[in-house]
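The complex appears here minus one protein chain, its other protein chains still in place.
Moving on, here comes chain A:
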Amino acid sequence: MNPVTRRPPRRRDLAMLWHQVRYEQLTFWRNPQSAFFTFVFPVVVIAIFGVMFHGGTPSPYFYGLSALGYYVATIAAVSVLGACYSQLAIVVASRRQNGILKRVRATPLPSWIYFLGLLAHCVMVGVVDVLLILGVGRLFGVPFPGVARWPAIAVTLVLGATAFCALGVAVASLIRNAEAAPAVVQFVLFPLVFLSGTYLPIHSGAVVTVAGALPVRPFNEALLGALTRSGGFAWHDLAVLAAWGAAGAVVAVRRFRWDPRPE
């Protein structure tokens, strides 16, 4: 009705989103602890596997892949889990406890921009992580994926990262005490990662069925498929991931608190 506006609001929101992502990045890279755990841990693990399995040949134990070919995919997946699920849950829980979330709430920054900023930041960190692991894998003889594979890799990464971000915020919403966050996060993740074949391929049908319905294995499988097999989209796995992401988002939206002190 009123034709006079200061700036097209949508453009302003986009500028604000970019602004927010930049400061999330800055906050992340400045904190030595978060950078260390997110990057150093997966890179060290894949380097150790690289030394152990250098020059390995395809084997049925690794579903017809070389050991390192298998691990490049699963360790890349677990690094995304670290960057999105673990980091985000811990960061959000501690920001809430410190009152930083409430302080954000005190500004005109819309919450959707805040969360989209966090998500974009986590996806970027996840992508850097995956590239690092592919790089280390290449040093030990696992070829870099060809161009034809990148669409499936990109879709899998973004969908997986988004789903695990939603789950991270959901867990942060359920935790009351920030000191407990790292323990809770690991307690949930640790068994899941093992059941999902991240460190050892699983050949038990029952475990495969159960883990296949949980979020980690579908992500492993989708990434394995995109990196090594025909290079197609693992639609079934992606659908399971998306369902988990949606469930996480519902819990996050319903239970999220900005205030360190509940009403």
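Following the convention adopted for this analysis, contacts are C-beta pairs under 8 Å (C-beta built on N, C-alpha and C of every residue); 3 or more make two chains touch, one makes a residue touch a chain; residues count from 1.
The criterion applied here is as follows: contacts and distances are computed from a predicted model.
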UniProt lists the protein of the undisplayed chain, choosing from "ABC transporter ATP-binding protein", "Aspartyl/glutamyl-tRNA(Asn/Gln) amidotransferase subunit B", "Putative phosphoesterase, ICC" or "Anti-sigma factor antagonist", as "ABC transporter ATP-binding protein"
Hey, which of A:108, A:146 or A:205 is the one touching the hidden chain? A:108
Taking the full complex into account, find the residue in A:26, A:51, A:139 or A:180 that is in contact with the omitted chain. A:26
Determine and list the chain A residues touching the chain excluded from the picture. 6, 12, 16, 19-20, 23, 26-27, 30-31, 98-100, 102-103, 105-110, 259-261, 263
